[in-house]
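One chain of protein is taken out of this complex; the other chains stay put.
Moving on, here comes chain A:
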Amino acid sequence: MKTTEKQMITNEQGAEQSAGASEDVIYRIEVPANRYDLLCLEGLVLGLLVFQGKLSPPRYKAVTPEKGSVQKLVLTPATQLIRPHAVAAVLRNITFSQESYKSFIDLQDKLHQNICRKRSLVAIGTHDLDTIVGPFTYDAKPPGDIKFQPLNQDKEYTATELMDLYSTHAQLKQYLHIIKDSPVYPIIYDKNGVVLSMPPIINGNHSRITLNTRNVFIECTALDLTKAKIVLDTLVCTFSQYCADKYTAECCEVVLPDGNVTRYPELAYREEVVSVQKTNRYIGISEPADKIAKLLTKMCLKSEVANSKEEVIVEVPPSRHDVIHACDIYEDVAVAFGYNNIKKTFPKTSTIGAQFPLNKLSDQLREQIAQAGFTEALTFCLCSRDDIATKLGKDIKALPAVHISNPKTLEFQVARTTLVPGLLKTLAANKNMPLPLKLFEVSDVVLLDKEAEVGARNERRVCALNCNKTPGFEIIHGLLDRLMQLLEVPRSSNKDGIGYYLKAVDDPAYFPQRCAEVVASGQVIGIMGVLHPDVITKFDLTHPVACLEINIEPFV
């Protein structure tokens, strides 16, 4: 198999890079974001062994202990205010080695970062069951009322103190915001009031697991129950192999505030029946049913051919929560078959191509403007508020600008409402070029528009400028005349409804008496003129600039 989901040999660095490097074979394994079962070595090894046919997919099960000895996690109504869901499980008679212990901790970390969305959706707590006594209570209390000795600390702190303590902690500080401002914090106690954990921040020191821990109590508190179940299943499936009773976990009862009782882990197996014909047709192969079943079994999806021979019955194990539709199964067939072994075909779809009219017009005009001696620039749509407002002598509040709520730098505060700043910045970066510099850009600006579906729309503009020892208004004007000629818009000498004409106007970005609106068919389509010296200076320029910017959408 050249490539499989589990076996991504990276040969991407190239031969020259590898010269002098160690000859040891290193496999870089890229785990797809939805394959939580492959996040630790145990899962990967299992996956590979099953793929190679050296192992058959394990059968995970949850057993209920003798009556009365089942561990309970009781949710109080207060938990609904902060972190409403919880699930739990027990791994009995487990034996950790140094490596597996580390891997166990590591997997929790990865799950926390991944599916748990940095502990915000799900938080995992694992405990040495022999140090605590059930039933356990999952409660939510004001931070001042919570006091315990947290993991790796030598004294007790209140929850309030802990928030202070961890505000500078390299890892933990990123999770504090999840509960910090809540009136109540989640907290899990045992029968005797020993604190197991304060999710999603920290576990108690008392119940910490060690290399010698034999029985592990796992609790997950969550905002998203589905994800909590996936996390619990993933942990249990991966590490139950170290239990005396392999691949077996012990059930816990979670008692909800309304009194309902649910048993976890679910470790549910689901049957999905896929049609052999559909599978083949989806991928573009023609494999018999038994081959497809074999391919799927290799991918940890234990499958068998249905009696009809036209279907394959696929058992989706609790370790494969990523399989939510038949198409996920098709993909596993394709991966096991090998993407690069699939015969390439060309769709019979017969269609006639077409250009988007606005883009077609833009491209035609771009060609023409370049032929008129202008050089095309390509500048950013995002810019600072200053670029479109202050620097052009305008008030940002008066502009129909789209504002970005989370810009990382000033350069991404707003979407541009004019193409002028981008061209002026291009000029500023090219002061060493011989004059005159004639630049243009045909691109979109973004404008607020209540009529538009999302409250804003793009507008396609042509912007051109001439920079020289004198502004060269006539050059820009000549370009406008040329564009209008190309667009078959006549010049309106009596400034009436048909044709185009210039109408003197004042605009703070332009030099007084050197600015005009471009009116075409009675509609203002743009502005042109000599840029104001203040504008020139603010863009760090020294030479006069004449500039034209018009909307071309009316001409489509």
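One rule holds for everything that comes next: a residue touches a chain if its C-beta (ideal position, glycine included) is under 8 Å from a C-beta of that chain, and two chains touch if they have at least 3 such contacts; residues count from 1.
Keep this in mind: contacts and distances are computed from a predicted model.
Refer to UniProt and select, among "Signal peptidase complex subunit 1", "phenylalanine--tRNA ligase", "Mini-chromosome maintenance complex-binding protein" or "Cytochrome oxidase c subunit VIb-domain-containing protein", the name of the complex member that is left out.
"phenylalanine--tRNA ligase"
For the chain left off this view, which of A:235, A:314, A:437 or A:519 is in contact with it?
A:437
Among A:69, A:152, A:405 or A:494, choose the residue that contacts the chain missing from this document, as touch is defined above.
A:405
Can you say which of A:37, A:331, A:507 or A:549 touches the chain missing from this structure?
A:331
From the list A:107, A:140, A:276 or A:415, which touches the chain that is not on show?
Counting the whole complex, the residue in contact with the absent chain is A:415.
Decide which residue listed in A:152, A:349 or A:494 touches the omitted chain of the complex.
A:349
Which chain A residues touch the hidden chain?
The missing chain touches chain A at positions 3-5, 8, 11-17, 32-35, 117, 121, 224-227, 270, 281-285, 324-328, 330-331, 334-335, 339-340, 342-356, 358-359, 363, 366-367, 369-382, 401-408, 411-412, 415, 422-423, 425-426, 428-430, 433, 437-440, 444, 446, 448, 453-458, 460.
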